[in-house]
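Only a single protein chain was left out; the remaining protein chains are all shown in position.
So, chain A:
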Amino acid sequence: MTFRYLPMTEQDKKEMLDAIGVTSVEELFSDIPESVRFNGRLQIKEAKSETALLKELTNLAKKNADVKSYTSFLGAGVYDHYIPSIVDAVLSRSEFYTAYTPYQPEISQGELQAIFEFQSMICELTGMDVANSSMYDGGTALAEAGLLAAAQTKRKKVLISETVHPEYKQVVDTYGKGQGIEVIQIPHKNGMTDITALTEMMDDSIAAVIVQYPNFFGQIESLKELEPIIHEHKSLFIVSSNPVALGILTPPGALGADIVTGDAQPFGIPQSFGGPHCGFFAVTNKLMRKIPGRLVGQTSDEDGKRGFVLTLQAREQHIRRDKATSNICSNQALNALAASVAMTALGKQGIKEMAIANIQKANYAKQLLKQKGFEIVFDGPSFNEFVVKTKQPMKEIANHLLEQGIIAGFDLQRVYPELNNHMLVCVTEIRTKEEIDQFVEEMGAYHA
């Protein structure tokens, strides 16, 4: 049997066995004890030809309702945005996607420079001094921020707002368990972090306070009000943020954040059923040597020519082993590249224009729904998401919308039991007026 990825011929095999001085490949496995040797044939599916497999998997994909065929108003941490065609053109350069971590800088300047540019762009958006080369996703980046804060402050309690993405909160919890860190929830009031409650909860045992900007309900938290309450106790201020919103909103770095994390998925990365996406992680200069993950730095070669290398590696697992600041080895380099290309394509003007379009289109949908008699819950300043209350159960409405080719917003009851019949609606720049009108029409039709 032959396979297109396996170039070894019978003749090659013979010559190689001769050179080794054995008569069969089996001899090379003689060190595996007989008792644990697998002598059967793996009971997995038989090999398929390229054509047959493509056909099968294309058909399997058809069992999914994709957001290119349906009109989606679902956000909740994963967003349907404009992906410039150039992103995939760059990503398909196999010099990038078939490489690994740039251990040999002389032949990896492409990747290294691209990541250096990514770090620079994340610093620009977040208003922070230093950004790393990326993390798995926004949720694990946030969890690592919690660990960093606990290590830095030598405290074991982290406060997290109820308005942070529920799945992110759960990840922070799990990571906390490993390190014996207690993660305590700050309640929300009208869909915003309850500042009075926070003030009461604060004391000198708190390592960090985590909020989301804009928060899970789409509302824009007042970082300015939160900051002094947190820093008064020398706790770290951690902000999980949507990077598109940072195209227009005051960056957390300018409002006193110590660590800013988030997911760069909105920049050129397909939703891909939730992963792979691209976490980012940015800190103040003070925390530079505590940051997890890979960092790319600028330096020069023997001739004084500018070049880039992985740097400050003394923080990392392959050097520090059990004393490392994190166990992360890799980053999401390829997705960081996608995000870089998208951020570059948008540029200084486009990022602002895109952020404003999100605000305008979401507001248009919000106003239309109000006119139809829907209650907009938590009606504060918001970005591209808002909460609408429905008369009928969300499930029924979602079913009705699906029949019309529309994917409904997130059913908040799934995570907030008290919010039954509440939908988190997301409207990005990619939704047209016509789509929004139809959505509101169908919602209204069901509302009557």
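Here is the rule we use: a residue touches a chain if its C-beta (ideal position, glycine included) is under 8 Å from a C-beta of that chain, and two chains touch if they have at least 3 such contacts; residues count from 1.
Rule of thumb we're sticking to: contacts and distances are computed from a predicted model.
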{"item": "Omitted chain, identified by the protein name its UniProt record gives, among \"Menaquinol:cytochrome c reductase cytochrome b subunit\", \"Oligopeptide transport system permease protein OppC\", \"Alpha-D-ribose 1-methylphosphonate 5-phosphate C-P lyase\" or \"Probable glycine dehydrogenase (decarboxylating) subunit 2\"", "value": "\"Probable glycine dehydrogenase (decarboxylating) subunit 2\""}
{"item": "Absent-chain contact - pick from A:15, A:375 or A:396", "value": "A:15"}
{"item": "Touching the absent chain when the full complex is considered, from A:145, A:354, A:388 or A:443", "value": "A:354"}
